[in-house]
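The complex appears here minus one protein chain, its other protein chains still in place.
Right, subunit A next:
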Amino acid sequence: MIKAYIKCIEYYLPADVLDNTQISVDFPDWSVDKISAKTGIYERHIADKEEFTSDMAVTVSKKLFENNNINRADVDFILLCTQSPDYILPTTACIVQDRLGMNKTVGALDFNLGCSGYVYGLALAKGLIAARIARNILLITSETYTKFIHKGDKSNRTIFGDGASATIISTDGICEIGDFDLGTDGAGAQNLIIKNGGARNPLREEKETIDEYGNVLNPSYLYMNGPEIFSFTSSAVPSLIDNVLFKNVLKLETIDLYVFHQANQFMLNHLRKKIGIDESKFYLFLKECGNTVSSTIPIALKNAMIDNRINKGTNVLIAGFGVGYSWGGTVLRF
């Protein structure tokens, strides 16, 4: 079987910043120190009013081509992961192909996943390479969740930020993509959802309510049942890690670095302790961008490379989990 590798990764964060001072002005019972201590997040980037998923996807792809000497004519497939597409249709990946001036011979598709999206994107790309359908795949994650977050929803405004990433997956590169463990449990669909705007519930004006924690709830905006999501990850992620290690014939201690979906610091610390991962092997990158959904793993990977936490010979285990519920993990061998 042809092996699949990551060749390069870049990411992009929008210019506007929402910091903890601003959040504590909007929600006076949330002090700046408390927000940073509990979530590990100091600021989030917010897409401009006129900046959308395709814009961020184009920006980050151009950055990837320029910084890594990639000839865009060599790319033969675009995979774009988003839950905030510019339109219901057409496919955002098609818009991106045109705006990047890429070959009309490329395959292009969007796939709708959140926090597990980057891992699934790598799995799809590896499959395309193994089946000789494509040789150079541009995997983009691009998400403008903040456009779906109600101004009065303290919890979600604190956690989420916008961002995008671009990765080239090819027949050679800096790290080999290992074997995958993937999972799904749609029974949790209602716990992280935007109810309105699809065919079932078109967008409409609805009465807002306040939940027991003081967050404004509106079915046209993002809803997250934090405790239920926490409970799900606490049960699903430890066995995900076991399975990824087993499939890659590795042990907990033979992994050099763990890069999990950067949900929030509280949840990550809990998972790390529960699984028994040494703190020195657990990478955190939340401070400057918060939870950017499908982009957290590539953003963290890029920064771990810049920080010299990833070098030749490093085994990195990546794991994504969240909305769906959906989860997945693999090992990257540098």
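Just so we're on the same page, contacts are C-beta pairs under 8 Å (C-beta built on N, C-alpha and C of every residue); 3 or more make two chains touch, one makes a residue touch a chain; residues count from 1.
By definition in this document, contacts and distances are computed from a predicted model.
**Student:** Out of "Multiple sugar transport system permease protein", "Acyl carrier protein", "Lycopene cyclase domain-containing protein" or "Energy-coupling factor ABC transporter ATP-binding protein", flag the one the UniProt entry gives for the chain missing from this complex.
**Tutor:** "Acyl carrier protein"
**Student:** Would you indicate which residue among A:42, A:230 or A:282 is in contact with the undisplayed chain?
**Tutor:** Only one listed residue reaches the unshown chain, and that is A:230.
**Student:** Out of A:3, A:247 or A:270, which is the one that touches the chain we can't see?
**Tutor:** A:270
**Student:** Please identify, in ascending order, the residues of subunit A that touch the omitted chain?
**Tutor:** Answer for subunit A: residues 29, 34, 38, 155, 212-213, 225-228, 230-231, 234, 266-267, 270 touch the chain left out.
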